[in-house]
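With one protein chain withheld, the remaining protein chains of the complex are depicted in position.
This part shows subunit A:
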Amino acid sequence: MALSSAFNKFYKSFRNREITKQLCGYLQYATSSSLIKNEDFGANALKPVSEDLSTITPYFPNTFNLAAYVNQSDTLKNLVNLNVNLSKIEKKPFIVDKILKLDFEKDMKSHIIFLNDFVGMEEIGNFITKNPMILCEPLEDLQVRVNYLYSKGFKGDQINRIISKNPFWLMFSTIRIDDRLGFYQKCLTLCGREVRDLAVKQPKLITYNLHAVKCNLFVIKEEMGFEDNEVKEIVLNKPKLLMLNQRNLLERFNFIHNEMKISHQTILKTPEILMCRKFRIKQRHLFLEKLGRSQYNPKKENYVPIKSLIEDTDTEFCRNIAKCSVDDFNTFLKTL
């Protein structure tokens, strides 16, 4: 682990110089061998040559990106035809270095056929853009990881969803995935079916940085003051909450709970309100308050559902909830 991170650092520092050197090596490999064969040391440089010289290519200078080489490489061309975004891959030179060693027919084809069963042809480009390193994993390992999911009782379409939504899932060994599923099971006291639902609903959460997840669980439980079973309900309803920035999450909650006076019970019923950016909730709430319509209690008249603050466009919000024109709302926004 430490070794690989040191490796990454090394490559980052050497960035493009390293890639290009490597690349020049591969692309010129074929040409240089033929050159040596044909070389005739005593020949006059100006003498007309009768041999086939089409295998000789000009020298590839060092460059900063893959675009310089894409016209010469069939592998890269095929990747572009699959809609892989090379400009995003080349941002990480150490990945480029590994990808360039692969040959399309020999190394990539079987992987792409394998992934096609789970991801679908339209999404495969996107998938490889996000996780090009999948092409370097042994195919048997990938099959083992899929089999592991079957053994844990996931259905076929669930596995398709997991793999297509989270391109990094298959990079994790079965032991690590098992650890992580166990972590969520223990942390939130979930039963087997609930763990599966969580993994299918938000596959990225399982491979997410566990430190961030623990922080967010702490924020929801200790700082916001939800009970254990309530935390479980919220997380199962909106798993993405665990992947947010903890400071933003707490700021939103503070505004909703302390300034809008929304109770924990209401937030529990509509946890999506915590997913909305604070300024959007704030401006709609202040507008309703100005109109005297900020009444979020369903038992009294003129009830405004809390969900209406986050969904729909401003025009629909003004027409259905605030009962005024959107221009009034825009004028109000210019007084903030």
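In the analysis below, contacts are C-beta pairs under 8 Å (C-beta built on N, C-alpha and C of every residue); 3 or more make two chains touch, one makes a residue touch a chain; residues count from 1.
Here is the rule we use: contacts and distances are computed from a predicted model.
Chain not shown in the complex: UniProt lists it as "Pseudouridine synthase II N-terminal domain-containing protein", one of "AP-4 complex subunit mu isoform X1", "SUMO-activating enzyme subunit", "Pseudouridine synthase II N-terminal domain-containing protein" or "ER membrane protein complex subunit 1". Among the residues A:Ala67, A:Met121, A:Leu139 or A:Met275, only A:Ala67 touches the chain that is left out of the figure. Considering the whole complex, the residue from A:Val80, A:Leu102 or A:Cys187 that touches the absent chain is A:Val80. In the full complex, subunit A contacts the hidden chain through residues 50-54, 65-68, 70-71, 76-77, 80, 83-87, 279, 314, 330, 333-336.
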